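The complex is shown incomplete by one protein chain, all other protein chains being positioned as in the whole.
Moving on, here comes chain A:
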């Protein structure tokens, strides 16, 4: 199977690659490489289920599908509709917890 992940980008994207990676990107990449991001994602998923956020999102999706009709909705539609509401309704306690974890990671990774 041809593995095209390393295929050179099309000419349009060349400019993007020459840009310096931002600090945010560096942190993100470090977190992914060390596996910390995966752990944080698992933690986040757990917390969001516990506090009922996932159920609320499910209910929103159902309401939307009911309104539009089951055959007129795609996953992309749902993602676009739910994302802003989802981001807005995340409890502060969860945000705080994750930020603390990221901070701890940065300290330990000695960036």
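What we mean here is this: contacts are C-beta pairs under 8 Å (C-beta built on N, C-alpha and C of every residue); 3 or more make two chains touch, one makes a residue touch a chain; residues count from 1.
Quick note on the criterion: contacts and distances are computed from a predicted model.
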Per UniProt record, name of the chain withheld from view ["CCZ1/INTU/HSP4 first Longin domain-containing protein", "ubiquitinyl hydrolase 1", "glutathione transferase" or "D-2-hydroxyglutarate dehydrogenase"]: "ubiquitinyl hydrolase 1"
Interface with the undisplayed chain - residues on chain A: 1-5, 7, 9-10, 12-13, 16-17, 28-29, 32-33, 42, 45, 47, 50-53, 56, 60, 74-76, 79, 85, 88-94
